[in-house]
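First, the structure itself, so that you have it in front of you.
Then we have subunit A:
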Amino acid sequence: MTPEQELLDTIEEIRQKSFPEIPAELVKQIVVIERDFTENRQEAYRRIEKSVGEYLAKTSPTKKAGV
Partner candidate 1 sequence: MLTIRSIALTDFGPFKGEQRIEFPDDTGVAIIYGENMRGKTTLLNAIRYALFGKVITRGATQVALHQIGNWETAKEKGRYGFKVVLEFEHEGAKYQLTREHRPRTGVTTPQTDMDYQQDCYLRKGGTVLGPDERDSELARIMPETVSRFFLFDGELLQQYEELLRNESDMGRNIKEAIERILGVPVLTNGRSDLSELAKDAQRREAKAAQKNQKTQSLGNQHEALLKQRDGLQEETNRLKKKLEAQRVSKASQDDLLRSTEKTKALLDERSRLQESIAAADSRFKEKEDRRKELLSVAWKGLLSNRIRSTLDALEVELKSKRGAYERAIVSTDMGERLRRALDDGQCSSCGQEISGAARERIEKLVAEVLPKEDGVQTEALIQRLESRIAALKQSEAPSNADVLQEVQDAIDEQKIIKATAEDRLTDIREQTKNLDETEVRRLYSEYENTIAEISVLQGGIRLQEEAVKSINENIGKVEAEMAKFADTDLDVERARKELCEKLKSLFAGAVDAYRERLRGRVEKDATALFLKLTSEPEYKGLRINDSYGLTIVHEDGSAVPVRSAGAEHIVALSLMGALQRNAPLRGPIIMDSPFGRLDEVHTTKVVQALPSMADQVMLLVYEAELDPKQARNELQGKLRKEYRITRRSARHSELETLS
Partner candidate 2 sequence: MAEDKKTIGLTDANKVIMDRVVERAGFKSNLDAAKFAFALAVHRGCEPSPFEGVGTIWNVGSFDEGGDLKALIQNLFPNTDAPYRALESLMNTGFVILASEMETNPSLRIEDMLRKETAAQGQAGAVVA
């Protein structure tokens, strides 16, 4: 198992057990962003904010309701 996979596995295990309502894909996205921008914290923050926002927009009740 590669180290990256180990990290993802660890967090996925906890997600499944304690936070199943959070989508695995979003978690993976955040992990990748943090990995790629460890030296650029501002960029990492910005991108995570964007991912979270995009996810919420996709799944918001208004969207779902088609409003």
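On the choice of candidates, all candidates are chains of the complex that A comes from, given by their letters.
Here, a residue touches a chain if its C-beta (ideal position, glycine included) is under 8 Å from a C-beta of that chain, and two chains touch if they have at least 3 such contacts; residues count from 1.
All values reported here derive from a predicted model rather than from experimental measurement.
K.L.:
In the complex, what candidate makes contact with subunit A, out of 1 or 2?
P.N.:
So the candidate in touch with subunit A would be 1.
K.L.:
Going by the contact rule set out above, which residues of subunit A touch candidate 1 in the complex?
P.N.:
Within the complex, subunit A touches candidate 1 at residues 2-4, 6-7, 10-11, 13-15, 18-19, 21-22, 26-27, 30-31, 34-41, 43-45, 48-49, 52-53, 55-56, 60-62.
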